[in-house]
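So the structure is just underneath, and the comments pick up after that.
In this view, the complex is presented without one of its protein chains, the others remaining in place.
Each chain carries a letter (A, B and C) given by its place in the written order, and its residues are counted from 1.
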Amino acid sequence: MSVMRLGHINVRVLDIEEAVDHYVNVNGMIQTHVDPLGNVYLKCWDEWDKYSVVLSPSDQAGMNHIAYKVKSDADLDMYKTRITEAGIDVEEVPAGTLEFVGRALKFKVPSEHEMYLYAEKEYVGTSVGTTNPDPWPDDLKGVGAHWVDHALLMCPFDPETGVNTVAEVTSFMVDVLDFYLVEQVMVGPDGDIQLATWLSCSNTPHDIAFVGGPVSGLHHLAYFLDSWNDVLKAADIMSKKRVKIDVTPQRHGITRGYTIYYFDPSGNRNETFAGLGYLAQPDRPVTTWTEDQLGAGIFYHTRELVESFTTVYT
Amino acid sequence: MSVMRLGHINVRVLDIEEAVDHYVNVNGMIQTHVDPLGNVYLKCWDEWDKYSVVLSPSDQAGMNHIAYKVKSDADLDMYKTRITEAGIDVEEVPAGTLEFVGRALKFKVPSEHEMYLYAEKEYVGTSVGTTNPDPWPDDLKGVGAHWVDHALLMCPFDPETGVNTVAEVTSFMVDVLDFYLVEQVMVGPDGDIQLATWLSCSNTPHDIAFVGGPVSGLHHLAYFLDSWNDVLKAADIMSKKRVKIDVTPQRHGITRGYTIYYFDPSGNRNETFAGLGYLAQPDRPVTTWTEDQLGAGIFYHTRELVESFTTVYT
Amino acid sequence: MSVMRLGHINVRVLDIEEAVDHYVNVNGMIQTHVDPLGNVYLKCWDEWDKYSVVLSPSDQAGMNHIAYKVKSDADLDMYKTRITEAGIDVEEVPAGTLEFVGRALKFKVPSEHEMYLYAEKEYVGTSVGTTNPDPWPDDLKGVGAHWVDHALLMCPFDPETGVNTVAEVTSFMVDVLDFYLVEQVMVGPDGDIQLATWLSCSNTPHDIAFVGGPVSGLHHLAYFLDSWNDVLKAADIMSKKRVKIDVTPQRHGITRGYTIYYFDPSGNRNETFAGLGYLAQPDRPVTTWTEDQLGAGIFYHTRELVESFTTVYT
Partner (left out) sequence: MSVMRLGHINVRVLDIEEAVDHYVNVNGMIQTHVDPLGNVYLKCWDEWDKYSVVLSPSDQAGMNHIAYKVKSDADLDMYKTRITEAGIDVEEVPAGTLEFVGRALKFKVPSEHEMYLYAEKEYVGTSVGTTNPDPWPDDLKGVGAHWVDHALLMCPFDPETGVNTVAEVTSFMVDVLDFYLVEQVMVGPDGDIQLATWLSCSNTPHDIAFVGGPVSGLHHLAYFLDSWNDVLKAADIMSKKRVKIDVTPQRHGITRGYTIYYFDPSGNRNETFAGLGYLAQPDRPVTTWTEDQLGAGIFYHTRELVESFTTVYT
């Protein structure tokens, strides 16, 4: 496993000021840079690299690209070969193309999402430092998210016409990028159609997830919180700040995580995801959810899937 | 990183019945096997391999060996070569020598602790299964620990005579076994003597830790709990069961974890360690604690080191 | 204030076996008695009197009566006079009419609900005893509710025809029974119509509440839990036991409490209400919620009132 983590996500927003206010004062991120095009770069207090979210002004919400950080520059060469051998065009972009980032690989995964791999990003340090650090800084804003934890991407899926880019992108992530499958939802009369997958390149239950839907898109971008109690504080703060909450505090069956889903002012879904859930490991057997229990998998308490949850995304 | 996790620890106990009662009814483990020598094998509900603790009857408490699981059989060959090249004798023990375990490598790390590496152990599954699992099983006992999380080993350390096996074993774990250094305590007039280290082979703040002391030994064996609230429940249960508590609920500065230290009936120190703390990553800069802040590093709330904490161990 | 607390509530259920299973294995109550008519009596582990819920077999769900315990027998004489002077018929029922209860006053409050006052009920003790008690017993079932905390009663309300039994019953509770008003919802063009009230006879935010609706009925019966974390455990257990959850974990604006609403098998709404919220006091000014913020008052996180919440009750 040479991919270390989600490095950053580039999200399109309709009103950059409103968006920055949300990502700073609700999510608790710190603005670290604005580029000449007006893109705003932010990091969480517990992250050490320059940014993990880039907000890009646009007339349509959604995701421009998602980028993962690999361990070493040599990994980029290795992955360039493997991605190419998988029949996917990969473009090598020079250092600085992504601001503060070294050379990077750019390509489209089978679900049509644009992805980058990179090995270097400017280091700025966490808010607590590396010498005798406090466990949390004094000046937390909003929910005080620790870090960008994962993203869930919607993938074209239409089993009647044989389209299942969830399965395709999952295979790509596993075979080419060394992620491993942690949980999956299997549907269809024979339970053999992979509707959704959760994959890890670390020891957390997911670093990326894919769910089938009508079109390619961004379902949500998730932030890590420590505990169920932080989820309560987060929900209180969202109410105070009149954030549109999609799903109030609840446990996921899948990953066991404690969640709130809510929207940024442009309609991009955010999540606060709390708790480790469990320690994912390559030899931990894959957890499978069957179609009849899908509701409990997503929303463990109600055991019912809200339709808008899979139809509304950007 | 081919070492996946702490696979099991073999602990010596003075009274096997009392010990089993403690590890089952306090720690919440499940007995899975007793071998002909009377060694008792146990696993936690959230572990899938056959056992993670082996209790061995003895007239002296302490640790016999600690074993880590690697990803593949081929890793054993690779590590055999590397350990040997590091000048350490390594014995290859055949499958079944460790019960339910495939072939293994046996060797002594520079701090004199006996360590095994293995790639296979019989699979028995977690208590919630792999299909539509509940987040926790109905029949939890005691504190209901999720898994054995890490161990802290005491290492011969006497800077006046130039002995520092903390530094030696840390180098070994990093250079030979691909662990990475996450936190360290530096002491001495120039702050250049490594008194204690926390190392990870995963994304948790530590899979093993080393602290300098007069003699080689076991400082503690730690179990994972989800949250600070589980720590309260654990402390209540320990009181009910009259477990000797060494350190009541408190936060560590190092790792940020929520802890209780307590003793099994033989005097082996156990820990409930709760919360992820933070996501350890190879590129996260090492956290260093200076000698004057060591107290806060160990016990963040009191900021004072209790002497018995580093002098009493098995 | 001579009324001490909600003593018990008599709830009608469609299937007594299913109901007992729910109140015992979900709510965590202990069955203490079955009378010759098949009514089942239950108490929570942290209550000391013989019962706090009576389940009565019926072909229609809902509440038969609600009973409050007063401090002394002399209080019954005092209240008999005051209730009569308020123009309400009061019947004195002899000891034993309500099982294990001393003499009692029986009357209808202005919202048509049947209420009893009594001063004596057989003492059986809490599950932890009175000498060196543990903070909680070992044999908790289900959510392990501490006690029956309060009830919310629906009261005929139709401002267009001048009907407002919320205001009437509130006045009665304050003027005659010495409760005090803690929070209220005021509606109408001038904000002068009392749609809902929360009243205390103790120092908790409510011992009874009234909300206006089409007909008299029982909105819910609430159990006390200690914390937001207990609410998570409760929701997990409800999912495991396939309890119909009405509202997943959320904070109330009114009372600040942490809540889950769910239904017993007959459709009677139950609540787990956690946290003290705040210390109610007679001189604490009444909190008023305006019609435009009613949603936030009931469901602080979503700030939106679910219609079924005020239309579905028994």
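By our rule, a contact is a pair of C-beta atoms (placed from the backbone, for glycine too) under 8 Å apart; a residue touches a chain by one contact, two chains touch by 3 or more.
In this text the structure is predicted, and so the values were computed from the model without any measurement.
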Open item on the list: I'd like to know which visible chains would be in contact with the absent chain if the whole complex were considered.
Closed with: A, B, C
Task: Full-complex contact with the absent chain, from B:Val40, B:Ala67 or B:Ala296 - done: B:Ala296
Task: Residue in contact with the excluded chain [from B:Asp21, B:Glu99, B:Glu168 or B:Asp236] - done: B:Asp236
Task: Hidden-chain contact residue, picked from the options C:Gly38, C:Gly96 or C:Pro135 - done: C:Pro135
Task: Residue among A:Glu17, A:Asp35, A:Glu91 or A:Asp134 touching the omitted chain - done: A:Asp134
- [ ] State which residues belonging to subunit B touch the missing partner chain.
- [x] 228-229, 232, 235-236, 238-239, 242, 245, 248-251, 258, 296, 299-303
TODO: Write the list of subunit C residues that the hidden chain touches.
DONE: 1, 4-5, 46, 48, 69, 71, 123, 125, 130-135, 146-147, 202-204, 224, 226-229, 251, 253, 256, 275-276, 278-279, 281-290, 293, 296-297, 300
- [ ] Kindly note down the residues of subunit A that lie in touch with the hidden chain.
- [x] 134-136, 138, 227, 229, 236, 239-240
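The working rule: only the chains that are shown with their structure count from here on.
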TODO: Could you give the separation in Å between the centres of subunit B and subunit C, each centre being the mean of its C-alpha atoms?
DONE: 49
Open item on the list: From the mean C-alpha coordinate of subunit A to that of subunit C, what's the distance rounded to whole Å?
Closed with: 44
Task: Where subunit A and subunit B are represented by their mean Cα positions, the distance between them in whole Å - done: 31
Task: Residues of subunit B engaged with two or more neighbouring chains - done: 134-135, 227, 229
